[in-house]
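Read the structure below first, then the notes.
Only one protein chain is missing from this complex, and each of the others stays in its spot.
Letters A and B name the chains as they come in the text, with residue numbers starting at 1 for each one.
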Amino acid sequence: MKTDVFVIGGGAAGLAAAAKAAERGAHVVLAEPFGLGGRMLTHIECGVGGMTGPELAARLVSGMRASGRVRVLRTAVVRVSPDKTVETAGGDGSFVCTAGAVVLACGGRDVPLSGTGTPFPAGIDGIFTASEALTAHCLFGKRIGRRAVVIGAGGEGLTVARRLALEGTTVVGVTETASSPRASALSVRDCIDDLRIPLYLSARVLSVKGGDRVESVRVSSGSDEFILRCDAVVCAAGRLPDCSLYPFAEVCASGIPAVDSAFMTGSAGFFIAGGALHSCGSPGGTSLSDGSAAGRAAAAYALGGERIRASYSLTAGKGIGYVVPSRFAVGSEFRAAVRPSADIPSGYVIMRSPSGELLFRSNRTALCSGRETLICVPSEAACGDLIVSAEAI
Amino acid sequence: MKEIRCTACERGCLLLADSDLYEISVSGNGCERGREYALAECINPVRCATFNVRVAGGSRPVVSSKTARPVAVAKILPLSRMILRLEVQAPIAAGQTLFASLLGERIVATSSVEKEG
Partner (left out) sequence: MYDFLIIGGGVIGCALARELSRYNATVAVAEKENDVCALESRVPAAICAARSMGCGDPVAARYAALGEKMFRAYAVASDIPYIKTGCTLRFTPERARAVAADCGRYGIRFESRGACGTDGENPEEMFFPDAGMTDGCDAVYALRENAAAGGAEFIFGFSVSRCERSDGSLTAVASDGRRLTARRVINCAGSGGGPVARALGDFIYLRHAPVDMEVVRCDKPLGSPLFVGRDMLLPAENGCVAGTVGGCIPRSVPVAAGCRDAAARMAAAAGIDCSEPRACSVLRTFSDSMIFRPGNAEGVTHVLGAGVGGLTAAPAVAADYVRSAGLVRKNGAIPAVRRFPRIRELSAHERNALARMRADYAELVCAVPPVTFGEVREAVARGAKDAAGAARRLLRAGERGGVRFTEAVRRAAAERRV
């Protein structure tokens, strides 16, 4: 099988990439093993523009189908080789497809409880990640337990807490290691204030105890230690970008794959977008625009064999955890997603040249270490290597 | 005295709304939208609530749904408790009304479910 653009993953980024690439005239194959829409299907809250996740997914899917050049395969991709051959398994069948360009939009992976360093007994039941809990409720209609503790008060943690509380599970508490919830004010209002779920800030989970099933969670907050009795623990400690399907991508020190402003990796013709690249916010936000840009660039590459232009680098400086993309083309404006390493209630994102000259300063924004901030860098600033830093006012 | 987190923009100012018999005074807001938001929150806080409703005879066991218009916050938990006990029949189209009046609110499906088989 041959195609112009192969999109791996049918979530927000994948659907947007497929739609855009088809719009640009490329033949697209999209491989998605489960429902088209990815995390949008489990995020049933009212989000952007008053639309819930499934409604947004339905709109993206019909937009993608309208172009008529996208073939959707219900299958899982098992291997991607450097010569742009993609092998799939299961579902509609095992295909081997050669593509002109490959877009990896397979999403990120939740950090499991074992990744947070909290000790818990081996083989214990009742520990879930945030997306597992949401999938259980929204796709399988099953509850995960009667009393649950949610670890992590980011957007995802609060969404899970809300879903659990509305579906009959008592949420015993939401713990968060930072001193303020990392989620947007909207989420906090919807999830904590309205439903009166106990929120424990500056609280570290010391251990999870239980026999066959979780029985209690020991939390230390400041100088007290207390025990929350529960029969389910949901770990919403963040999401890691996961491009394990394409292990040849070079990865920066922070764990983010290195891409340029068109989302192309160092290897020509491979694009990474959405959750597979960086931690996007609620589904349907940044990943949509990432996917569109990647789809457009992939179509341009596959149809026209776009030459790689000279790239300058964008590195993370003081106060910044990571910055996406890590390279950009000279002289064109681009959008950068910046993740601060500490909370700054009111500050600027500053880009300097390596010699210290100030090239660009963003508007005053609130910087939160739990979220990415999007900055539009104008073309005048994109004239050389840049170092990004965050400074308080 | 009510503490409200403003959601008008991403700054999320912490507003303080104090009401006496004749007027509500708002402080801590960074802009006018915050003040209006605080007033709305004090008088009648509304949200658009979403639920998963059980489906009988469908290809999926639940369908996601939302209230057709924003509802008062106080109704959300009672609505959720009622919906947990109810069930709808497949097939369901997105946008279809699942319950015409539950505590006075219309519940609308946001995704579709085909008949089983």
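Simple rule for what comes next: contacts are C-beta pairs under 8 Å (C-beta built on N, C-alpha and C of every residue); 3 or more make two chains touch, one makes a residue touch a chain.
Computed from a predicted structure; not experimentally measured.
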Visible chains that the absent chain touches, using the contact criterion stated earlier: A
Touching the absent chain when the full complex is considered, from A:Gly25, A:Gly50, A:Gly90 or A:Pro354: A:Gly90
Selected from A:Pro198, A:Gly222, A:Gly255 or A:Gly331 as touching the chain missing from the view: A:Gly255
Listed residues A:Ser114, A:Ser332 or A:Ser379, member touching the removed chain: A:Ser114
Where the missing chain touches chain A, by residue: 33-34, 75-76, 78, 87-96, 106, 112, 114-115, 117-123, 128-129, 132, 135-136, 139-140, 142, 207, 244-245, 247, 255
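Everything that follows uses one rule, which is that only the chains that are shown with their structure count from here on.
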Geometric centre distance via CA averages, chain B-chain A, whole Å: 26
Residues of chain A that touch chain B when the two form their complex: 41, 44-46, 50, 52-55, 57-58, 137-142, 165-168, 184-186, 188-190, 193-195, 365-366
Chain B to chain A touching residues, read off their complex: 4-7, 10-12, 45, 47-52, 54-55, 60-62, 64, 66, 73, 76-77, 80-81, 84, 94, 110-112
